[in-house]
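Removed: one protein chain of the complex. Kept in place: all other protein chains.
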Amino acid sequence: MNIINLAHGAYLMMGAYLSYVLFTSLHVDPFLSVPIAFAVMFGFGFLVQKYVINFVVRAPMLTTFLLTFGLSLLLVNIALVIFHGDSKAVAPAYTGSHFDLGPVTIGWTKFWTLLVALAVTGVVQLWLSRSRTGRAIRATALDIGAAQLSGVRVANIYAIVYGLGAGLAGAAGVLVGLNQGLNPSMGDPYIIDAFVVCVLGGLGSVQGALVGGLVFGIVEALGSQFIGSGLQDAVALGVFLIVLIVRPTGIMGRALV
Amino acid sequence: MKAARAGGITGSPRAALAIAALLVVALGVPLLHNGYYENLVRGILMFSAMSLGWNLLGGYAGYVSFGNVVYFGIGAYVSAYLANHGWANVWVDVPAGMIVAALFAILLGLPILRLEGHYFGIATLGIALAVQELIANTDALGNGSGLTVTQAAWFSQYYYAMWAVCAYAFGLTWLVATSKFGYALVAIRENEDAAAVLGIDVTRAKIAAWALCATMAAGAGGVFAFSNGFIDPPTAFGLEDNVFPIVMALLGGVGTVAGPVVGALILTAINETLWSHFPQIHTLFFGVVIVLVVLFLPRGLLFLAGVKGGWRGFVRGLSAYRV
Partner (left out) sequence: MSAKYLSVDNVSMRFGGLLALDGVSFEIERGSIVGLIGPNGSGKTTMMNVVSGVYKPSGGSVTFEGTRIGRVATHDVCKLGIARTFQVVKPFVNLTVRENVAVGAMYGRYGAKRRGSAAFARADELLEFVGLARVAGRPASELTIPDRKRLEVAKALALDPEVLLLDEVMAGLNHSEVDEALELVRALKARGLTIVIVEHLMKAIMSVSTTVIVLAEGKKIAEGPPLEVTQSPQVIEAYLGSRFAIRHAAERARSALRQAQDDISK
């Protein structure tokens, strides 16, 4: 929707900490926290968009960028105050267990993480393409004026989409926290990566995001193998630039309006 | 050049003159022999230079860069590297850093400045992160542990060096804003297609603006390496150094000559107050400040003075961007 959201990492972090709190105090399995985190973060994102970001939605991009940056600072620092800066972990009983698939050993946690990620993506894609709201969203993305004339409550659509993004980030955060531990700045690397993946796959295409994520993951893995693992960001940028210059619409996307 | 209306594209010649006067006064700070004030004002000068740099490309040409800190870092590392290899002279190292940064900008500008607004912004951010990572993996530049810089006996020379960089940035911005080149940049910002049809070589103009902007940030970084005595990747490419100059320009007035400096003054004042009273959560308050500035001063203080209709006009202006 043409909003660059720098608070994305913060939402991821919030989702992760939510699952942490649920796990340590109520012993809720982290995989069950995924839909909970999604719902909570959706609500949060919806409110943030409707009552804060909505004020500057049509301003130049710089404004939304700085606004979401400020929000991110706020949220990360609140987390810092509440949870302190040290790393935490969410470690249910089955952590570390694995199964063998031929010559390859696969951790159960990672396996389920993959399935859940795929499931979530699939549900979102279905909802976006089939539901009435989904159609409204795509209409608004193409032409705000026309959508408004057709009766779409654009302010709400923006809020829903933003909430969706936040919810997904929160859900992802649970998975990341489960696999890699938590700390208040855990979301930082994902902001850029998320954008790169989207561009790679094609802005506006959900399958594209999936394909983009896959391709990106592979490129990163290969990159760290051959060039050295410290250079992940450089690799990310290199890929991003090449895609932008060679094929701005991404692997599967239509051009950004 | 006599501009069409009061200020032309300088924003407010009166404010610019006031800032120039302040700059002259600032020359006297080291004579107070007060370390705290010297550091404080040197910081203001540093951020002013960086903000003025960002403002040239972002405010005047409309190409919002979120990775200008990369030039700050380049300037810092050039200084540190030269200092550790027998050239520990701030007056030589800083210009060297500025030249390197300008070359970097020109090289990078050719592909990157072709990108549309959103993409350009993210690409610049990515570049900053990538360069930071590259340096962190380079032995000759100290890897992740950084480089130390031996400081000369006469410490105040670094204040004067930073002053020189800031004066350079300010003077250059003023020159651009009162020349044909300034109008070329503004034309690009307003409507790039129309600008090209009117005969402006937009690619050359954008690259020139970015190169100049790079020299300003690199100058600041180059002096910083000396005044700080030490740099490492997080210090040289810190996110704060990246974002604060932008917020300062926004606060003071984007696309004006005096705006960035005004913003730097105010924001530093706020920062110092917060730091001394709420050390724990001062970054948190900064987040609040940024949010408030963005919501209520979308075009900066210098434009506030020109808003018609008093309070109601102000509030109406705020809702202009709503959906």
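By written order: A and B. Residues from 1 in each chain.
Going forward, a residue touches a chain if its C-beta (ideal position, glycine included) is under 8 Å from a C-beta of that chain, and two chains touch if they have at least 3 such contacts.
Bear in mind the structure is a predicted one, so any value in this text is a computation, not a measurement.
Undergrad: Which displayed chains make contact with the chain that has been left out?
TA: B
Undergrad: I'm checking contacts with the chain that's been left out. Which of B:Gly28, B:Gly86 or B:Gly199 qualifies?
TA: B:Gly199
Undergrad: Can you say which of B:Thr138, B:Asn191 or B:Thr273 touches the chain missing from this structure?
TA: Of these options, the touching residue for the absent chain is B:Asn191.
Undergrad: Using the touch definition up top, pick the residue from B:Ser145, B:Ser179 or B:Thr273 that touches the left-out chain.
TA: Per the contact definition at the top, the residue touching the missing chain is B:Ser179.
Undergrad: For subunit B, which residues touch the unseen chain?
TA: So the residues of subunit B touching the missing chain come out as 1-5, 8-9, 179-180, 183-184, 186-187, 190-191, 193-202.
Just so it is clear, only the chains that are shown with their structure count from here on.
Undergrad: Roughly how far is subunit A from subunit B, centre to centre by C-alpha average, rounded to an integer in Å?
TA: Taking the average C-alpha coordinate of subunit A and of subunit B, the gap between them is 31 Å.
Undergrad: Using the touch definition from the top, list the residues of subunit B that touch subunit A in their complex.
TA: 58, 64, 66, 111-112, 114-115, 117-119, 121-123, 125-127, 129-130, 132-134, 136-137, 243, 246-247, 250, 280-281, 283-284, 286-291, 293-295, 298, 318-323
Undergrad: Please give the residue numbers of subunit A that touch subunit B in the complex, ascending.
TA: So the residues of subunit A touching subunit B come out as 2, 4, 52, 54-63, 65-67, 69-75, 77-78, 81, 144, 154-155, 158, 192, 195-196, 199, 228, 230-234, 236-238, 240-241, 244-245, 248, 256.
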